[in-house]
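What follows is part of the complex, with its chains left where they were.
Every chain is named by a letter (A, B and C) in the order it is written, and numbering of its residues begins at 1.
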Amino acid sequence: VLDEERAARVLESFARQGLMRHLGAGIVRLDHGFCAVAADRRPELTQQHGFIHAGVTSALMDTAGGYAALSTFSASDSVLTVDFTVNLLAPARGAQVIAEAAVVRTGRTLSVCTLEAFVLAYDGRRVHVATGRQTLIRLTDTSDQPPPEGERP
Amino acid sequence: VLDEERAARVLESFARQGLMRHLGAGIVRLDHGFCAVAADRRPELTQQHGFIHAGVTSALMDTAGGYAALSTFSASDSVLTVDFTVNLLAPARGAQVIAEAAVVRTGRTLSVCTLEAFVLAYDGRRVHVATGRQTLIRLTDTSDQPPPEGERP
Amino acid sequence: VLDEERAARVLESFARQGLMRHLGAGIVRLDHGFCAVAADRRPELTQQHGFIHAGVTSALMDTAGGYAALSTFSASDSVLTVDFTVNLLAPARGAQVIAEAAVVRTGRTLSVCTLEAFVLAYDGRRVHVATGRQTLIRLTDTSDQPPPEGERP
């Protein structure tokens, strides 16, 4: 289980992500080494066929993985994605997309997450739409905050 | 060089992507087998440090690759991303992010693109922030349009 | 469960892979949409520290995935790897490496496998050393055999 301090830290950091707010995304589950992020389908999130854009799905997968890793770190450490892969299994056609990330390896420097994404289809089924892998690096004693006043981000 | 019909088709399809509009992204260069998509930094596109979110960068990379491939197809064919990979080389800290995709292999069924992303840093330099690979599938005789009236996308 | 004809077809094809013989690798489990390939550690399979080379691990992962996919195809179809990714979780230090592949999506044209690799460590534990994803293409009505006599492979 995740202690309250770490949970608060993840939620506070997520709240600072302008993109997640802009996409209407929220953390829907958070545990030690696990994070799920979801967004409802809106016209603002679509590709040319009207389905949820793979760019939304992958942004949610990347973000979920970052917070899954951060949830295992001490409060003085920060996290950055090193790389990730996304395999699209089906069009994201439905009312909501949910990205789930689980830490499969955590080391002193690097973490690896499995990433999965699902849509809640119109008939109520949960459809597996994407699968991926993510490598992340721990930044020891590095702030998760924006650059100091006067420096442009 | 890209013929006018194909260029018009790409631009029309891009214009139907609600996400690209929502991110403020536009096609800034288009050629036969090449597409570049850019977006200016805004608070709506940021991660927790205030930098451009890797999810924006990868959404632009995926989209650029889709249209690079589509630019080589005949008008009756459509395109879907099969998978893509993103390696982040540096934080996307700057005034604009530009994703460039070039087709390196085009076959009857599958295409492969190289994906690169750059930021226009505040000092005017163009910084290489991400590199990736994308596999796409050609959908022969398949519409690039939304599902017919009455079917939910 | 896998019917006998498909199982025979997979084993016959595997036996034609000169590399697998050269690495001392064999199929240790085969099911509908699942294949495991293993090789014992020998000096011929090592990298500079004496551990099993990541190239061996990934060759076994790729091969296991190909046969996991082929096990779901009809006898007239053949398979080719489109792309794969490998995340190394730990050094492959042990007496044997085992690659396991499971089909997570099978379509008319493309299949996707999850790839995992383990070593049998010297203390008897099974250690997860690699994880990956693979995209494969079905070649309809295409022989799994070498080119006809007179054509060089």
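Criterion: contacts are C-beta pairs under 8 Å (C-beta built on N, C-alpha and C of every residue); 3 or more make two chains touch, one makes a residue touch a chain.
Just so we're clear, the structure is a prediction, and the values are computed from it rather than from any experiment.
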### Copy count for the complete homomeric assembly [3 present here]
4
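FYI, only the chains that are shown with their structure count from here on.
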### Query
When all chain pairs are ranked by how many C-beta pairs they have in contact, which pair ranks first?
A-B
### Message
Using Cα averages as centroids, what's the distance between chain B and chain C in whole Å?
### Response
33
### Inter-centroid spacing, chain B versus chain A (mean Cα positions, whole Å)
21
### Query
If you look at chain B, which of its residues touch at least two other chains?
82-83, 85
### Message
Under the stated contact criterion, what part of chain C meets chain A in this complex?
### Response
85, 87, 89-90, 104-105, 112, 114, 128, 131-133, 135
### Query
Which part of chain B faces chain A closely enough to touch in the complex?
13-14, 16-19, 21-23, 42-51, 53-56, 58-60, 62-63, 80-88, 91, 93, 122, 144-147, 152-153
### Query
Along chain B, where are the residues that touch chain C in the complex?
82-83, 85, 109-110, 112, 133, 135, 137
